[in-house]
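First the structure, then my questions, so here it is.
The block that comes next holds chain A.
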Amino acid sequence: MAEKITLNMITQRAIEEGQAMEKGKTTPEYFQACSIVEMNPKDMKKLGIWRNTNVRVTSEAGSVIVKAIEPTQFVPPGLAHIRQGVWANQVVPPRTQSTGVPQYSGFPVTIEPAINERIKSALELVQGAVGIWKGGN
Partner candidate 1 sequence: MAEILIKNGFVIDPSRKINGDVMDIAIKDDKIVDKVGSGAKVIDAKGKVVMAGAVDVHAHVAGPKVNAGRLMRPEDKLFKSPDAQEHYRMEMGFSIPSTFKTGYDYARMGYAFVMEAAMPPLHSPHVHEEIHDTPIIDEAALPVFANNWFVMEYLKNNEIENAAAYVAWIINATKGYGIKLVNPGGTAAWAWGLNCLGINDPVPYYDITPAEIITGLIKTNEYLGLPHSVHIHQNSLGDPGNYTVTLDSLKLAEGVKAKNKFGRDTVMHSTHIQFHSYGGDSWANFESKAKEVMDYVNSQKNITVDLGCVTLDETTTMTADGPFEHHLNNLNHLKWANVDVELETAAGVVPYVYDKNIKVCGIQWAIGLELGLYAKDPMRTFITTDHPNAGPFIRYPRIIKWLMSQKAREATLASFKYTDKVIDATNIHGIDRELTLYEVAQMTRNGPAKSLGLSHMYGGLGAGLDANVGVFNLDPKNMPSDPEMIEKALLRAAWFIKSGQIVVKDGEITNHGNKRTVWVNAKVKENPQVMRDINEKFLKNYTVAIGNYPVWDSLAPNPLVIDIDVEA
Partner candidate 2 sequence: MPKLITGVGCPYCGSSCDDIECLVSDDGKKILETRNACVIGNEIFHHVSSPDRPTKPRMRQADGSMKEVSYDEAVDFTAKALIKAKKPLIYGFGSTNCEGMSAVARVAERAGAVLDNCASICHGPSFLAIFDNGYPSCTLGEVKNRADVVVFWGCNPMHAHPRHTSRYSIFPRGFFTTKGQMQRTIISIDPRETDTAKLADYHFMLNQGHDYELFDAFRTVLRGHDIPAEVAGCKREMIIEAAEKMRNARFVMIFFGMGCTHTDGRNHNVDIAISLTRDLNTHTKSSIMAMRGHYNIAGPGQVWSWQFGFPYCIDLSKGTRAHMNPGETSSVDLAMRDEVDCFVNVGTDAGAHWPIAAIKHVKKHPFIAVDPNICMASEISDLHVPVRVVGVEEAGVVYRMDNVPIQFKKVIDGPEGVPSDEEFFDRVYTRMCELTQTEPMWIPAKGHAKASSTSEH
């Protein structure tokens, strides 16, 4: 069992995310669809967590708390997936290889258990990042 694990992160679309996004990014559906990280059960085991445990995902660009779930579409060990959206973009590196496109897929992250930490809402994350979040913690 490790305190943290390094995985290769990708962020992609999912139909749940698409449907929830059209309903609205401040809805519970969107929160539920996107504030998650999908990882292989073997990696969960390595990290000593169960599915539906909150984890902290940290990359060179930042850090975010999300819920670790078993993949809805198979993810091999070593790879992790956060659905496209607000939570993923807290950790996506903005480097573009001079093409305009950030490194949405294929960047190293560390994942560690964060059982007692709260998953922030989309609004809190984005407004918080630019210093205008007025809600509580």
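As a selection rule, all candidates are chains of the complex that A comes from, given by their letters.
Criterion: a residue touches a chain if its C-beta (ideal position, glycine included) is under 8 Å from a C-beta of that chain, and two chains touch if they have at least 3 such contacts; residues count from 1.
Note that the structure is predicted; figures quoted are calculated from it, not measured.
Enquirer: Which option touches chain A in the complex, given 1 or 2? Just the number is fine.
Expert: 2
Enquirer: Enumerate the contact residues on chain A facing candidate 2 in the complex.
Expert: By the definition above, chain A touches candidate 2 via 8, 10-15, 18-19, 21-26, 61-62, 71, 73-76, 79, 81, 84-86, 89-90, 92-94, 96-106, 122-123, 125-127, 129-130, 132, 134.
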